[in-house]
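Only one protein chain is missing from this complex, and each of the others stays in its spot.
And now, chain A:
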């Protein structure tokens, strides 16, 4: 270990201000939470080296067409072509650059290319439904895909999931790790979806809904949606101390 015994370790600290944004683990309307949510309260863990660092996964993981889900096969997938783009930010509005964004989704008919998805909607031989991208230095990412369909599930009587795209984000530190879902504006299925509504705060729910972005559409080619993702911010005081040291 190379630590100078006289020098205090000064670590960044991430604000724990997301408690109200996230859904309660036990949300009985979403039946699968009932046997899976812990009964014991979470134990408070001060953020130490393991929590304020995290995997910085780079270019080596990306193929040239990983961001374009419409060009991963010989032919084009069926469905409405869309551009999905946005920024990954922290709670202070700082860009999160060069961070891996992973997405997965159902095809235009609402079917996932997965052995466990067996409802009778067609698979599309030209659509896998997986994308990866790295944000640029301004935290921007960009995908091309097709509008996913809604699909039924067996949570409650005649239950349908609103159309969504799964997003997985690493940020810069273990404590910022986030998996979420992006929804589409005005979806009539929101009101009956216990996963969307597991987020109790209406404003927080709306932060999972992309914005239709006419300016980014490509004429005679694709519609566009903008979806910014906000990860935890850092405690300002500690951050400034750290700057002073440099």
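Going forward, a residue touches a chain if its C-beta (ideal position, glycine included) is under 8 Å from a C-beta of that chain, and two chains touch if they have at least 3 such contacts; residues count from 1.
Throughout what follows, contacts and distances are computed from a predicted model.
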The complex has one chain missing from view, so what does its UniProt entry call it, picking from "Lipocalin-related protein and Bos/Can/Equ allergen", "Protocatechuate 3,4-dioxygenase subunit alpha", "Protein N-acetyltransferase, RimJ/RimL family" or "ABC transporter permease"? "Protocatechuate 3,4-dioxygenase subunit alpha"
Out of A:62, A:78 or A:130, the sole contact with the unshown chain comes from A:130
Can you name the residues of chain A that touch the chain not displayed here? 1-3, 8-12, 15-18, 21-25, 27, 30, 32-40, 42-57, 61, 89-93, 102-104, 112-114, 116-117, 128-130, 166, 168, 172-175, 177-181, 195-196, 198-199, 203-205, 207-208, 229-233, 236, 242, 245
